[in-house]
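Here the complex is missing a single protein chain, while all its other protein chains stay put.
Think of it as A, B and C in the order they're written, each chain with its own count starting at 1.
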Amino acid sequence: MRYLIFVVLLAGFFGLLSGQFHNGFLMVVGALCIALIALISARMALVDEESYPDLGTWVRMSLYVPYLFWQIVLSNWDVFKRVWDPALPVSPQLVRAPFSTRTAFGTVTFANSITLTPGTVTIEVLEGEFLIHALTTEAADGVKDGSMEAQVKRLEGAIK
Amino acid sequence: MEWNEILTAIFLALGVLISLTGSLGLLRMPDFYTRLHTAGKSDSLAQTFILGGLIFVTDNWQVAVRLLMIILLLFFTAPTATHAITKAARLDGLEPWRRG
Amino acid sequence: MYIAAIIALLVGALMILVRAILGPSAYDRILAMNAMGTKTVVLVALFGFASGRPEFLDLAIIYALVSFITTVAILKYIEKGRLD
Partner (left out) sequence: MTSLQEILLVDSLLLVLVTVTAVAIIEVRSLYAVAMLTGVYSLLMALVWTNMHSMDVAFTEAAVGGGISTILLIGTLVHTVRDEKPAKRRLHLPALLVTVLTGGALIYGTFDMPDFGDPKATIHHYRVPEMMSQTVAFATGRVGKQAPPADYQPPPRMVPTLSAEQLAAERRRADERLKAGDHGDHHLHPADDFNGHVPNAVTSLLAAYRGYDTMFETTVIFTAGVALLLLLRRPRREDDEDEPQPGSEPLRGQVILRVMSKLFIPFILAFGFYVITHGELGPGGGFQGGVVIATAFILYALIYGRPALYAVISPGNLERLAALGVLVYSGVGAACLLLGGNFLDYAALDRASPGDGEALGMTLVEYGVGITVSTVMIIIFNQLAEQQPKARAS
């Protein structure tokens, strides 16, 4: 099942790039390429629950992305104001923020979301907590209040 | 100008403004860790605006798909790259700057 | 419109370049290189649209896909002192 999603994703990527659906020759070559990539990926053991989660997660991802995008816009506005401010009002600090995501994919999504929102960068993923560099105190508090974590947990879905 | 060109122009202007802010931040911020905040991330929003804005002026689905693809890919790879640099810097013993 | 955006972004690239040359630490330079990579993606797309040949976008995809590998290599070099 996981492998099927993987191959569909890969074939979709290749097909969208190519777009030559009427050209039989290129379609055959494309199918051979997909098969070869699937073989290489199997040999490398790339396809597992860490990187290619179940279908449900991908579906819920489409809800998560708009939320994340809005967060990015909001915090960009904050950084925007500070960069143009002559006084440069920043108070950088290192903070540790606990996380309780269960899956590796969820943890990575969470960590990357923190990095994507300006004002906070995930430096390290430790046991059960992130080491975060925050540009301002407000940004640091923003991570710890847990609203983004709740969204990521929704992305992970029910416990299996 | 057609409506879609105006829309694109607005998006481009927004994107360029954000991008310039990021570049300015890269110059103004006091140390590496603070520069990260402006450089890597403002750019990811800026490229979303610029590439997203370009979608309005193309009537070719393959171009639109490529633009969307680039936006999506950068949303995955940009934070990964930022994380890798930061971690390398920390391992190398670069200390964060503190005010005062 | 496109040209105006390109010129503005090139000015931004100049600022990044100043940071890349000033440093002071190697990581500032890596960061500048990374920022320049994102700029290049956008600029390539804009060049393509400005000249009416949007197939330039394939080039932007390459950068979007592979540019983060350099940073992985740097991390590995710092952590292990070697690349394998």
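One rule holds for everything that comes next: a residue touches a chain if its C-beta (ideal position, glycine included) is under 8 Å from a C-beta of that chain, and two chains touch if they have at least 3 such contacts.
In this text, all values refer to a predicted model and were calculated from it rather than measured experimentally.
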Checking the contacts here: which visible chains does the omitted one touch?
A, B, C
Which parts of chain B are in contact with the chain that was left out?
60, 62-63, 76-77, 80, 83-84
Hidden partner chain, residues of chain A it touches
6, 10, 13-14, 17-20, 22-23, 25-26, 29-30, 33-34, 36-38, 40-41, 43-44, 46-48, 50-52, 104-105, 107-108, 111-112, 122, 124-125
Which parts of chain C are in contact with the chain that was left out?
2-3, 6-7, 10-11, 13-14, 17, 20-21, 23, 26, 29-30, 32-33, 36-37, 39-40, 43-44, 47-48, 50-56, 58-59, 61-63, 65-70, 72-77, 79-84
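What we mean here is this: only the chains that are shown with their structure count from here on.
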Chains touching both chain B and chain C, listed by label
none
Taking each chain's C-alpha mean as its centre, the one farthest from chain A:
C
Report, in whole Å, the distance between the mean C-alpha point of chain A and the mean C-alpha point of chain B.
16
How big is the gap, in whole Å, between where the Cα atoms of chain A centre and where those of chain C centre?
21
Listed in rising order, chain A residues that touch 2 or more other chains are 17
Shared-contact residues (touching 2 or more other chains) in chain C:
58, 61
Chain B touches which residues of chain C in the complex?
1-2, 5, 8-9, 11-13, 15-16, 18-19, 25-28, 30-32, 34-35, 38-39, 41-42, 45-46, 49, 54, 57-58, 60-61, 64-65, 67-68, 70-72, 74-75, 77-79
Give the list of chain B residues in touch with chain A in this complex.
18, 21-22, 24-25, 28-31, 33-34, 36-38, 40-42, 44-45, 48, 61-62, 65-66, 69, 75-76, 78-80, 82-83, 86-87, 90, 96-99
Taking the complex as given, what residues does chain A use to touch chain B?
13, 16-17, 19, 65, 69, 72-73, 76, 79-80, 83-84, 88, 90-94, 111-113, 115-124, 133, 135
